[in-house]
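Right, one structure below, let's go through it.
Just one protein chain is left out here, and the rest sit where they should.
Chain nomenclature is as follows: A and B, assigned in order of appearance, with residue numbering initiated at 1 for each chain independently.
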Amino acid sequence: MNFFKSQASLVFFMQAGFAMVCAGCVQKKNIQNSMLKNLLDACGAAIGFYAFGYAFAFGGSTRTGSPTTFIGNSNFFLMNLEENFVYKGIIPAESFWLFQFAFAATSATIVAGTLAERCQMSAYLAYSFLITSFIYPVIVHAVWSPNGFLSTDNADPLFGIGMIDFSGSGVVHTTGGITALIATRILGARRGRFHDGRGNKLPTPKKFVGHSASLQVLGTFILWFGWYGFNPGSVMFVSVTGYSHSASRAAVTTTLSAAAASVTALVANMIRTERLTGEAVYDLGYALNGALAGLVAVTAGCTVLETWVALIVGAIGGVLFYATSIGLEYFCLDDAVDAIPVHLTNGIWGCIAVGLMANPRYVVESLGLPPDSDRPAGWFYEWAQGSADARLLAAQIVGLLFIMAWSCALMYPFFTFIDFMGWFRSDSLEELVGLDVSYHGGDTTEDAANAEYIEAMKVKKSMERTGLFRRRKQTSLQDLEIDSFHGNANANGNNNLPAAGTEPYDTDP
Amino acid sequence: MNFFKSQASLVFFMQAGFAMVCAGCVQKKNIQNSMLKNLLDACGAAIGFYAFGYAFAFGGSTRTGSPTTFIGNSNFFLMNLEENFVYKGIIPAESFWLFQFAFAATSATIVAGTLAERCQMSAYLAYSFLITSFIYPVIVHAVWSPNGFLSTDNADPLFGIGMIDFSGSGVVHTTGGITALIATRILGARRGRFHDGRGNKLPTPKKFVGHSASLQVLGTFILWFGWYGFNPGSVMFVSVTGYSHSASRAAVTTTLSAAAASVTALVANMIRTERLTGEAVYDLGYALNGALAGLVAVTAGCTVLETWVALIVGAIGGVLFYATSIGLEYFCLDDAVDAIPVHLTNGIWGCIAVGLMANPRYVVESLGLPPDSDRPAGWFYEWAQGSADARLLAAQIVGLLFIMAWSCALMYPFFTFIDFMGWFRSDSLEELVGLDVSYHGGDTTEDAANAEYIEAMKVKKSMERTGLFRRRKQTSLQDLEIDSFHGNANANGNNNLPAAGTEPYDTDP
Partner (left out) sequence: MNFFKSQASLVFFMQAGFAMVCAGCVQKKNIQNSMLKNLLDACGAAIGFYAFGYAFAFGGSTRTGSPTTFIGNSNFFLMNLEENFVYKGIIPAESFWLFQFAFAATSATIVAGTLAERCQMSAYLAYSFLITSFIYPVIVHAVWSPNGFLSTDNADPLFGIGMIDFSGSGVVHTTGGITALIATRILGARRGRFHDGRGNKLPTPKKFVGHSASLQVLGTFILWFGWYGFNPGSVMFVSVTGYSHSASRAAVTTTLSAAAASVTALVANMIRTERLTGEAVYDLGYALNGALAGLVAVTAGCTVLETWVALIVGAIGGVLFYATSIGLEYFCLDDAVDAIPVHLTNGIWGCIAVGLMANPRYVVESLGLPPDSDRPAGWFYEWAQGSADARLLAAQIVGLLFIMAWSCALMYPFFTFIDFMGWFRSDSLEELVGLDVSYHGGDTTEDAANAEYIEAMKVKKSMERTGLFRRRKQTSLQDLEIDSFHGNANANGNNNLPAAGTEPYDTDP
């Protein structure tokens, strides 16, 4: 029991990991903004998941033969939590909440990274509350509550097995990842990432130099560490009945998958850069995100994969991550921390890998069934036994489709609406000077070249206070250059301002 | 038992959190100094609490009906630790020491932040040893040892209940906080914080730009993580008798209070800045310290508050924190990391909140008593039952008064004396060039503008080696400007030195 609570704190600590990964990747001028979003994620998730989220996810769930429901309907504000707790007598209800809250916070945090450096605070807060208190809990209910239609604990599970997603490759990471994809599609890329100041496409996408490689490494290690709470912790429901080996195996598969994915992502980039430029580059960023990709990929099946299979799952995950990352750049989709290749691609891959490679014996063991039970396992194993039983694979795919369809159905209209109203994207000037100065009272003295942009931003801001529900429009940087900078440039000839064109983006690495 | 040791290591890890919060807040020129103080806190507390502290706090304590004592008197240097250990057979004595040592180190570290950037090393070492080996242990004995006069385990507890302070809102945080308040009152503000170089009061206090927002976030998350060891860990004394729910509830109340306080502190600042300047500022620092304030506030009552009450306690704690922070500035009391609003204000508020809102059932449960025992609970609950029994509230207030009176009685004379002798405050020149250069062989080449100040500081230092017990006097910066800088400025006309007046303070963000 107490072990379970330790694991929950470990999962909470992943918030620090996500924050540090962000701190490592974003530009210095947006650090405070990114950090505050990470903090408010945790706080918002705590309050939202306390008030509504937990109730929608697990409220009223029972373990024995109750009907399938779409959503939970009790335990709002954790009222009467212990009376009708689904794992009563197995783990303390409050520890279970802590564990689940930490997962919910993770699903929201994933998006924070992708949208970094160009998203308004209020839009972020609204989205974050929505996902942790409604969208994500419905998915949790479907997959993890015994009353969910995808649950393996359902009285009549889908295709006789249900969706096996132990620690959330699908539930947590695919949900976060698909939301991030929709959001970045609507929000658009950071200025200067794919196009110059005149709107011409750059020959190669510009990489913004991150604030600190060491903090990104720290964040990755913290996440890896936290994953030892994430993955083995999820097994606790059954460990009480004696299946402690499942938890231990989860720790090993987690380790191996991360290691393999990190290496393959690094090597994939070395091969590609060697082909393109004749020189292999050992890119730290790809190795780090590769490790995270491997962790995400093994999350669904951490207890049902054999250790050598985990190595393969990770190795493929690393390559898939790298390919997606290149693909996103090709389609001009801007992901500030590569969260989509890590969480979406590998979330999907993790669920499918279970459908293909789940070991029959481990499936039975980790579901807490008697050893001689017969459940569908990975398709490859069924093949090896001369069967073509793809029921588990089918269940995994149905689960993934549900998760993605549900997330899209709510998130797409939401983001489209707030974008139309002008509440989503930061103003071009705010983005240019950095969100720290724009929203957070950041220090303005450090970079003198920025001073006049900041001035223009403040004038713009004071002029546009016209009421909450008016649509906000983006400042045209080109107009502004003529109005405010040109005149100035004429006046004192040899000024320090960046020249027109792409320059503004180049001055703030 | 082993769980308990895990929790103790988690509490130790909070040292890293405090260090990172400091690293985030102080200026770059004082980083090594702050970091070394944080490290030596841990080391000094280990040695001091090993040699004397534990003995004063728990030495000779027994659980059954022994008389009330003021101070412990055995187990110096942990001798014969296991023979007469108060929780014998419940937890290993050595693990208990580790847990308590980590708490002691925390109480000393709190002050480190407040005094940052202007305090001499030797003064700090003296104070740190004094608090961990004597002042703090006496308070621990009073509140947590069964022989203490405030203890709930006392044979005849104060007002029939004693002071409920589970994890130390009063014992740890109020002690550290009141000491920090006294110390900063005597030490004075950092130069340039409230007054310019000529001694004129600034229109608004200057905020020194911290070294790294990301490290402050990291530190806050580490502390939050560590608090899951701090709060639920303290329940371990009773968990053995089956009250595992208390520990789980502690984790939930901790989470909710931190989240609520972070949000209210952020919002309070947004409202105030909006009123003052017409624009709401999302200030990262207040959100971070707000979270810590919420954690401190819920520490006393983590196991006896209902979850929704924790939300309220946190929300109020965040506002109290913010108000105190503004109040300190008003009174020109300089707190480099806002430790006083976090630890003192919320330490007091946490203890009083228990007196007001402790749930009767949880009080009995977390004291390890039979369910039908009758103990005074929070005043509001007594009201609801038609009683006006404020005995618990009274006990809390008596406890707080004792803690503050005891700390003041020893600390005020101590700090006054070392300040009179000139051992407390760094020399004005040392402060100006930064303590890293002054005490720690820090790099002098980075900031060329500083070079001549450094030279002057070294000359001053070599001249004044006149013996340990002579009073040290502060360098007058104004005199120095005339002597050393003016002449120089005349000589080479266009020098790079900061001009006279407030400039020196502005050049080193």
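The working rule: a contact is a pair of C-beta atoms (placed from the backbone, for glycine too) under 8 Å apart; a residue touches a chain by one contact, two chains touch by 3 or more.
This structure is a prediction, so every number in the text was calculated from the model and none was measured.
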Which residue from A:155, A:209 or A:405 sits in contact with the chain not drawn here?
A:209
If the hidden chain were put back, which of A:30, A:106 or A:255 would touch it?
A:255
Listed residues A:105, A:135 or A:222, member touching the removed chain:
A:222
Residue by residue, what part of chain B touches the chain that was omitted?
1-3, 5-6, 8-9, 12-13, 15-16, 19-20, 23, 31-32, 35-36, 38-40, 42-44, 46-47, 50, 77-78, 82, 92-95, 97-98, 101, 121, 211-212, 215, 218, 439-441, 443, 445-446, 461-462, 465
Mind listing the chain A residues that contact the chain we can't see here?
3, 6, 10, 209, 213-214, 216-218, 220-222, 224-225, 228-229, 232, 239, 244-245, 247-249, 251-252, 255-256, 258-260, 262-263, 266, 273, 278-279, 281-284, 287-288, 291, 307-308, 311, 509
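What we mean here is this: only the chains that are shown with their structure count from here on.
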Taking each chain's centre as the mean position of its Cα atoms, how many Å separate chain A from chain B?
35
